[in-house]
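Here the complex is missing one protein chain, while the rest keep their positions.
Letters A and B mark the chains as written, and numbering starts fresh at 1 in each.
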Amino acid sequence: MADIKNFTNGLIKNNPTFVQVLGICPTLATTTSAKNALGMGVATLFALILSNIVISLIRKIVPENVRIPIYIVVIASFVTVIDLLMHGFLPELWESLGIFIPLIVVNCIIMGRAEAFASKNGVIDSIFDALGNGLGFTGSLFLIGTVRELIGNGSILGINIFGNSFKVPLLVLAPGAFLTLGLLLAMFNSIGNSKKNKQKKVGANK
Amino acid sequence: MKEHLKTGLILAVFMLASGLLVSIVYNFVSPYLEQGDISNTLKAIEEVLKDPTSGSLIISSIPKDKKSLDEAVWKDSPDGVLYTSSKGAKVYSPSYMFKEGSKEIYVLTVSGLGFGGEVKSILSLVKENNELKLNKIEVLDYSGETPGLGAKIAQDSVKSRFYNIPQEGLISGIRVDKDAKASISTEEIDSYKEQGIVKTSDIMTGATITARAVADSINAAVEFLNQEGVLKAELKEVSVEPSDVQEEIDWNVILQAIDKILIDSETGEYLVSDVPTDLDSLESAIWKENSDGVLYTSSKGAKVYSPSYKFTEDAREIYVLNIAGKGFGGEVKSIISFVKENNELRLNKIEVLDYSGETPGLGAKIAEDKVKERFYSIPYSGLSSGVKVDKDAGVTVSSEEIENYKKQGVVKTSDVMTSATITARSVADSINAAVEFLKQEGVIE
């Protein structure tokens, strides 16, 4: 079924963070804790879904040469709406994420999916694509956030697990972000590589 | 052309639709935004109005909404800042005061410079039986501090290290002790508080900058209350290093400089008949002095050092002050003479003693005669409006213009000293500090 493939594609096979390597800025900045990472992922997910829907709806009436500014306007409007709603109803999360909420506008994932998919496909397909990529992004953010918070602060989602005994504060600081992402990326790469090797072997045996 | 019009129109339609959508959502959300902002402040104020040991409120009725909060406003200022300390810490407007029986409770919003920006807090100071003490502090904004390190400042265990500091601790100036002891008893913590030393190193490691920001902001609050007359005490200057390195003062250099500035800049004759030639004669002319070396510090961080001297010659009073301003690479130290005659004060001459932090060829030119002269002979009209250095890079200035500007307190240096306004400004700042000090001492109105 074409629909489900769009969804799973964004989730794992074409994961925005670990495969496409997009949206790195928020990935590094907001994963200091699992809660912030989750909040960021969900906010981006909403922005992605809404913008994909609208861009898919208007794809036939938007002139080719002015499509980028229009996509920007659409994405920026939804991001501003999300920003306002978070400020009003989730003020603590809003403050933690700070400047990275408006920066969702320039998250390459949203613009990337708009250009690559939503502008060329129907609304239902675009929704699935947005869900897949958005959840894939949220998942990787949550993974990185959990690792950083667990090893860096000894807690998950604010619940203290290791206490003060085991902490590597470096992971919560700037270099830790790069290192965590790099090491996790290498890990996923090696999993992907070994899978490829297995498939080659199976194919050769046939 | 038609194509462009069409695309422009479509773009405009989208922008309008977007603007409309956002405006609608904004109008819907804004009451919640306002409520959120004020409720944070109200919550924090409620917290600091509690007794730190018992947890019960120290006041019978706490403000519950904006109206009752506004009624408790004590001092406010249109530009939002009531006081800035020499360390860059601020007391924000508005400030609140609550009365409960014989108690006066001052609630101030303060900030100090932390690791990644300002660390904002609300604190309560209680004045009872003429004694002031710091009650509680709530840290509001520490978004620039590092999670897990400086951000721990918001934890109760860390905040409580700042609670209940008695007046003697406040007067000696709050400082955070860097001594990294593994554990500390409550008696030790309390006895340190009486000296104004806050211990945090056992519960918050590697984040002294954040703790110091809070200490700076408390000191700013105390200085502000002293300034407003709530506290009447002589506050001590806080030094970061407990061991003070006393600089060797070369008295010969000082005597030579004093000799120069006791010459009238207009007539070229000595202002006094007996110019001090040695330490003894200098010491007999001491006017004001104090034990910690600084007589006055201005809001710009410029200082008037101890001792200060006064010479009298018939109807003339000559004040000689050691001053310093913050230059590019450190303090720019000068010695200055003011003449008070016929109830009028004027700046006579200035000698720059130490400009070692300034750039050779640029700021270091401040020691040249032709630059120093620009500061000579500023009449009271110029002094009272505050001396400032004009950045206007006029290539040449006539001596009439220079004199005219001096009357307005504007010192022209840009034609003899380019790209070194910081150094010139530090001299201007130090002159202003001297004038403020003389006003404080009642020499002038």
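Just so it is clear, a contact is a pair of C-beta atoms (placed from the backbone, for glycine too) under 8 Å apart; a residue touches a chain by one contact, two chains touch by 3 or more.
One rule holds for everything that comes next: contacts and distances are computed from a predicted model.
Going by its UniProt record, the hidden chain of the complex is named "Ion-translocating oxidoreductase complex subunit A" among "Ion-translocating oxidoreductase complex subunit A", "Cobalt transport protein", "Nucleoside ABC transporter membrane protein" or "tRNA threonylcarbamoyladenosine biosynthesis protein TsaE". Checked against the hidden chain, the listed residues A:99, A:159 or A:202 yield one contact partner: A:99.
Of the listed positions A:4, A:161 or A:174, the one in contact with the omitted chain in the full complex is A:174. Mapped onto chain A, the interface with the missing chain covers residues 21-26, 28-29, 68-69, 72-73, 76-77, 79-80, 83-84, 99, 102-103, 105-108, 111, 170, 173-179, 181-183, 185-187, 189-190, 193. Although one chain is not displayed, chain B still touches it through residues 15, 18-19, 22-23, 26, 115-117, 422.
Simple rule for what comes next: only the chains that are shown with their structure count from here on.
The centroid of the Cα atoms in chain A and the matching centroid in chain B are 46 Å apart. Listed in rising order, the residues of chain A touching chain B in the complex are 32-33, 61-63, 65-66, 69-70, 73-74, 76-77, 80-81, 84-85, 87-89, 91, 95-96, 98, 152-153, 167, 169, 172-173.
Every residue of chain B that touches chain A in the complex is listed here, in rising order: 6-7, 10-11, 14-15, 17-18, 21-22, 25-26, 29-30, 32-33, 36, 40, 143, 146-149, 206.
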